[in-house]
Structure formats: C-alpha cells, structure tokens
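Here is the structure we will look at, set down as structure tokens.
The other protein chains are all here in position, but one chain of the complex has been omitted.
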Amino acid sequence: MKITLLAFGIVKDIFKAPQLEIDCEVADAGALKQMLADKYPELKKLAHYMVAVNNEYATDTTAIKEGDEIAIIPPVSGG
Amino acid sequence: MKITLLAFGIVKDIFKAPQLEIDCEVADAGALKQMLADKYPELKKLAHYMVAVNNEYATDTTAIKEGDEIAIIPPVSGG
Amino acid sequence: MIDIQLQNEAVDIAACIEWVRTPTSGGVDVFIGTVRDTTKGKKVLALDFEAYAAMALSEMKKIADEVITKWPVDRILIHHRIGKLSVGEVPVVIAVSAAHRDAAFDACRYAIDTLKKTVPIFKKEIFEDGEVWVSAHP
Partner (left out) sequence: MIDIQLQNEAVDIAACIEWVRTPTSGGVDVFIGTVRDTTKGKKVLALDFEAYAAMALSEMKKIADEVITKWPVDRILIHHRIGKLSVGEVPVVIAVSAAHRDAAFDACRYAIDTLKKTVPIFKKEIFEDGEVWVSAHP
C-alpha cells in the first residue's frame, strides 16, 4: 500500500523532506518503525521516536492502513 | 511607663481606636498580652493575636521599653 | 533582584511580569490573587484591606530575601494593594523568574503561602448584611 509519512523536527532532516511517500506492506506501527530504522539508521541514534496515526500516538500494535495520516515524531521540546 | 499600642484589623474594633496610649508596668510582651486580655476580654475570643515590637513579631519574653513601637496584630489575612 | 510594594492604586499585572523577565530566565511563574464573589456560599460585595504598612513591607521583604536564598531565582516581585476592592479586582501579584521553571513555581507558591501567614495585612469581607474580619475568630 501507499502511505504518506509526515516528518517533524530532526526527522525532517533525517528524511531530508517534510513528508515521504512510501510503498510498503506494514501491518502496524511497530513494523513501520522497524522498516524505517533499517532504511534510516540515523533514527536509531535518537533518544526515541514515536509514530502517530491520525493524530494519536500509536503503540507498536496500532494498525496502519492506506489513507491514515501517519507522522514520525522525535522527542518533543515545546514550552 | 507610657507606651503607645497600634491596633489593626479587628483589634481596632476591640480597642475602639487605631491606637491606644497606656500607662503600665510590663516587662515583656507576655505580660502585655496578659494585661490586655484582662482589660479587653474580646481579645481572648480571637483565633490568636500577636504583639510586634519595633516591626518584629515578639515572643512572650521579648522585652518592652518606653519608646518602642508596639502593635497588636490579630490573625493576618492578606493575599 | 527584589521589588516589594504596598499600594493604594491597582496593581499593573503586565508591568509586574515585564519587570521580572530577564535574558537568563527560562520561565516566570505569576500568582494573581483576585476578589471572589462568594465566601462559604455567601455573596461578597467587596474586600477592604488594611496593612500595618512598615511591618508589612519588612515581612514581604523577608519573604523575598528568603526566596532568593532558597531557590535559584532571577527576580521576585510582590505587589500588594490595600483599600476597598470589588469582585474581580486584584489584591496581590507575586511574580518570580528563574532559569528553570521548578524554582519559579516553588518560590512563587512559597511566597504567597508565607505572605498569607506572616504579613500583617488584614481584610474585611463586606456582605450585603454586614462585615467580617477574615480569620479573626476560630
């Protein structure tokens, strides 16, 4: 399936783009994180990073399907 | 000796004056409180009251001498 | 730095906050006391504050000095108003700036808690049917 990943903060630098269109078969956020970590080893150097699906933080078992708004979220630092 | 007592809050109502000139022999703040409680029984109904000598809260053993600025301070309620 | 005031005129909240901000501060905590319209379910018309001015200033200064000693804060300001205040008006503003917010929060809360215990300021609640000196009786 085709999914769009929104990137923020340092993830934008790692992806070298504010969003990424990818074609892949991942059932859940955990599988997506694994796939991304393989493709972008810089992600593994972060303190941590989260996946958000449709504006909610996902756990590894959160399902991903075509059309979802998926974001890759590095450590937040608002305030 | 002659001393002047400054009264604040409800103590002003009890003394019926913002300040009181009295002629008495009291060695310390404890003795003063006792004398005042006898003369103004309404003071005993307060949650508590303090004596301040020269802008500092006094303990019962704080000495009192002529010329001191003495204030009778009911429960505070600023803020 | 410390700024302590006891005043008849309205406290200028924006100016208080402006005064505590410094380039080394990462955060400011501000407490703003406001006159409530009820107390223990009874409608309040106004509060009338009086102070033993000289001692109130000296006790407020003690609080600020203690705050500066106990917490790594940049500036602390305590402005207290006296006189008759209507519902919604502001009797007190305490503002504290610090490099890190924990110190600002802790210091500001300590300052208002201590002010309410030690500073000789006295308020009378004015109701439709009478007046009561707050906390005077058990």
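Think of it as A, B and C in the order they're written, each chain with its own count starting at 1.
We take it that a residue touches a chain if its C-beta (ideal position, glycine included) is under 8 Å from a C-beta of that chain, and two chains touch if they have at least 3 such contacts.
Only a predicted model underlies this, so the values are computations on that prediction, with no experimental measurement involved.
Participant: Determine which of the presented chains are touched by the chain that is not presented, and list them.
Facilitator: A, C
Participant: For chain A, enumerate the residues touching the unshown chain of the complex.
Facilitator: Residues of chain A in touch with the missing chain: 6, 8-10, 13, 45-47, 52, 55-57, 71, 73-79.
Participant: On chain C, what residues meet the omitted chain?
Facilitator: 13-14, 17, 21, 23-38, 87-88, 97, 99, 101, 104-105, 108-109, 112
Everything below uses one rule, namely that only the chains that are shown with their structure count from here on.
Participant: Could you grab the centroid distance between chain A and chain B? Build each centroid from C-alpha atoms only and quote it in angstrom.
Facilitator: Distance between chain centres: 71 Å.
Participant: State, to the nearest whole Å, the distance from the C-alpha centre of chain B to the C-alpha centre of chain C.
Facilitator: The answer is 25 Å.
Participant: Roughly how many whole angstrom separate the Cα centroids of chain A and chain C?
Facilitator: 48
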